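All protein chains but one are shown at their positions in the complex.
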Amino acid sequence: MIIKMKENATVSQIEHVKNIIKNRNCTLEEIKDNAITLIINDSNEFLEKDYFEKLDGVKEVCYAKKTFYLASREYKKEDTIIKVKNVLFGEGHFVVIAGPCSIESPEQMNDITKEVKKYGASVLRGGAYKPRTSPYSFQGLGENGLRMLISAGIENDMPVISEITSETMIDEYKDVDIIQVGARNMQNFSLLKALSKIDKPILLKRGLSATIEEWLLSAEYILSGGNPNVILCERGIRTFEPYTRNTLDLSSVLVVKQLSHLPVIVDPSHSAGHWQMVEGLSLAAASVGADGLMIEVHNNPSLALSDGNQSLKIDRFKDTMDKIKKITNILGKELS
Amino acid sequence: MIIKMKENATVSQIEHVKNIIKNRNCTLEEIKDNAITLIINDSNEFLEKDYFEKLDGVKEVCYAKKTFYLASREYKKEDTIIKVKNVLFGEGHFVVIAGPCSIESPEQMNDITKEVKKYGASVLRGGAYKPRTSPYSFQGLGENGLRMLISAGIENDMPVISEITSETMIDEYKDVDIIQVGARNMQNFSLLKALSKIDKPILLKRGLSATIEEWLLSAEYILSGGNPNVILCERGIRTFEPYTRNTLDLSSVLVVKQLSHLPVIVDPSHSAGHWQMVEGLSLAAASVGADGLMIEVHNNPSLALSDGNQSLKIDRFKDTMDKIKKITNILGKELS
Amino acid sequence: MIIKMKENATVSQIEHVKNIIKNRNCTLEEIKDNAITLIINDSNEFLEKDYFEKLDGVKEVCYAKKTFYLASREYKKEDTIIKVKNVLFGEGHFVVIAGPCSIESPEQMNDITKEVKKYGASVLRGGAYKPRTSPYSFQGLGENGLRMLISAGIENDMPVISEITSETMIDEYKDVDIIQVGARNMQNFSLLKALSKIDKPILLKRGLSATIEEWLLSAEYILSGGNPNVILCERGIRTFEPYTRNTLDLSSVLVVKQLSHLPVIVDPSHSAGHWQMVEGLSLAAASVGADGLMIEVHNNPSLALSDGNQSLKIDRFKDTMDKIKKITNILGKELS
Partner (left out) sequence: MIIKMKENATVSQIEHVKNIIKNRNCTLEEIKDNAITLIINDSNEFLEKDYFEKLDGVKEVCYAKKTFYLASREYKKEDTIIKVKNVLFGEGHFVVIAGPCSIESPEQMNDITKEVKKYGASVLRGGAYKPRTSPYSFQGLGENGLRMLISAGIENDMPVISEITSETMIDEYKDVDIIQVGARNMQNFSLLKALSKIDKPILLKRGLSATIEEWLLSAEYILSGGNPNVILCERGIRTFEPYTRNTLDLSSVLVVKQLSHLPVIVDPSHSAGHWQMVEGLSLAAASVGADGLMIEVHNNPSLALSDGNQSLKIDRFKDTMDKIKKITNILGKELS
């Protein structure tokens, strides 16, 4: 159940309502906006709407029509814009995140960073802890890797993003500007709850077989815990088609834009699994209305420790950026 | 097995090779290009490569590495361009096919035709025989419908396309310029074989759960029977996602372009199932490199006898066309 | 809309109702049971329930709640039993159909027939027209093959089943006891409509990506055209799992039994694609409540012209039948 308090509700009126709810064995989340909204977990108790509507200070009571609420357009009509240093995600802005799949060495990071920045990327990516299907695959450089990424970011004045794989690591990510939750952890609810308690922007990738509703519900875990800074990322879903690693679902960008106010970007590299397809999918993603892209770039893909086959070389990245700029120009968007 | 004869092979050398194959109980298709290529169905007989290589007039023998051959870039490097009256499908051209899902009346056809032509469509679509999931759904106006479509095409000087659902109907389609094979009939091999014996262009939609390889193999049925005029059409595949009717797989356009020389267009209307998504998906399809679009347009979607929910109104179609023109312009393509 | 006439409705009352419907531009199907039921295609016209309920001779009017009606338990509570010579499909009976994937020679058919009959199969299968993904794969022996199958059936006193691939072939199948519609033709509606006009039993396989509802709607095409003899066959659906050819969906047997009165059998051979899995899946199918099995058996799988890898050798078939008998015995079913 959702209870919206009046804008002029008093603290004691609000406490009174909260106490009743707690006595009914329900937990609640309190959303502070212009006014207070109480989101109540009434899954083990039936609460009568009528009764609550009559309490002092209450403006409106409704049963949650949609399963997600804070992520919905009903809750917030206008697009959310998320600011990461000078970079803006959301309405009217288009952000390109670029960098290698795995962080491999300080030299690699520096070389790639300078190049991707030169051609228009505004956020630097790099994987330090890699979730790999096989325990025998390269698992990433860990904490050392994170430090290399952060240094490259500072030196080149770019915010950085890296994937987290456990709630026990959050402290390690304090100098990382955006924390990425990967597809395989989209429903790692312990991790989502932990990330809801910080206010750093979270990039939430869609799970391999997650419906759009489930994806928005995972965003809701972060939002309802108190962190409003969620950026969504479509990265392809699992289907029967064997030629591509995943099937990029660009329709999902349109659906998200319709249902939610959160920014949504697209990762064309992981979905295709072939660098030859990255440019085409990038242009398509920009055209369909995404707020940005996350592209893997490597200075020497054939030597990459992971996913070299899907990484663009610098030259190709430059060409792709030239075309992306023409598309965003048509759409009236600014490259952030 | 595939046997390429020398360019100067004599008729008697060719006949000799063919007779050996027939005596071995294999059937063969003969492809006339600069030289003769024999494509042999050796599925019930093991033919020794060495033996055939030594025969007079033989240039080269190979086992089919890929399952499709005539549809492949190995067979034909340059893009195939298919001409339908004045309209060109393929390299450098971009074709918009538009019209109602179902043909409903001469007035409806005429109204819609004039409008879609005015805003840039160059081929007129309309369904006369509708393959419907339920026997109780509107099945189309049949032969009368086809006549209305053809009249509207002639009167407005536009080539027309309509879907066929059985090989027994081919004669009825003699004045239809492009025959469409729908997703549900992509592996109706009797129909494909019949269509391979005429030379009218065939628009072959991808099946709901067809891999790209299976789709190209269905094209191969038409090509190997003697009809080289195949246009492919991506229209979304079946996945677990319930929000969209189908998941439009734009990566498939890139894969087809890499593997095959055939033109490929995209149907954004059937994949999404919501008119609100048609514009976004159209722009994405143009950007990813498709050779055209097939868009459902209706002058009064709320009264449409089928699929009204996915049809664009005229005004919206105009807006979409304006944006498509900007995208194709960037890509250096000409609206055919 | 569905209109059930009273049992004592007069011919003129019935004609009156039918005329009103035709004047409203709707088509209708007339079901003759104890009383007349009219199934009306009102997809292009809104018909008022109240109005029709007041007409003379009308017992009951309802909007179709489910999309399928004649195939539903609402229409017919008790299980349908379909009789093919002495073999019974449906409640309390368990039928094993066996034979080679493709018919290859009279000797092969005779050898296999004698063996499968000896171990408990009661219907003989064999493919004459094979729908193959590639035009270069063995397409079956056609009419000659059918004759070999029919002869083997007569000689060994077993009813026979074979797959049809086009409505133009129906005459050829007059001596075939059950006509099979394959997965790829489940939504070949022209074929289904043609088969609805004969009264021979039809085995309708589930399409590769057909929902259970779509499958029952395809059955409804046959039933609503006048042929009540439909046997359903689950044969695996297309999923992301590459190890098995298809994912056998045994839950669908339970769903069909709940929603429909039609018999449903299982094809473990095509779903698995590996003979090693046929026995396990056969026992599972019997346990879950299927009314029978269709198993591919070959006297020499390594030489089979199609699908040898999924065919059981005679010895293995015997072992499997021994175990099937124990399971059906527990379930209180009789091997038909």
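Chains: A, B and C, in written order; residue numbering restarts at 1 for each.
Note that in this section a contact is a pair of C-beta atoms (placed from the backbone, for glycine too) under 8 Å apart; a residue touches a chain by one contact, two chains touch by 3 or more.
Every value quoted in this text rests on a predicted model; they were computed, and no experiment measured them.
Shown chains touched by the hidden one, complex as a whole: A, B, C. Touch with the chain omitted from the figure is made, among C:T37, C:S271 or C:S311, by C:S271. Of the listed positions C:A35, C:I81 or C:A284, the one in contact with the omitted chain in the full complex is C:A284. Touch with the chain omitted from the figure is made, among C:M1, C:L217 or C:L248, by C:L248.
One chain of the complex is left out; on chain C, the residues touching it are 209, 211-213, 237, 239-244, 247-255, 258, 271-272, 276-277, 280-281, 283-289, 323, 326-327, 330.
For chain A, the residues touching the absent chain in the complete assembly are 29, 39-41, 43-44, 64, 67-68, 131-139, 165-168, 184-185, 187-191, 208-209, 214, 217, 220-221, 224-225, 238, 305. Against the chain not shown here, chain B presents residues 238-240, 242.
The working rule: only the chains that are shown with their structure count from here on.
Centroid to centroid, with C-alpha atoms defining each point, chain A and chain B lie 38 Å apart.
In whole angstrom, the spacing between the mean C-alpha positions of chain A and chain C is 48.
Among the residues of chain C, those in touch with two or more other chains are 238.
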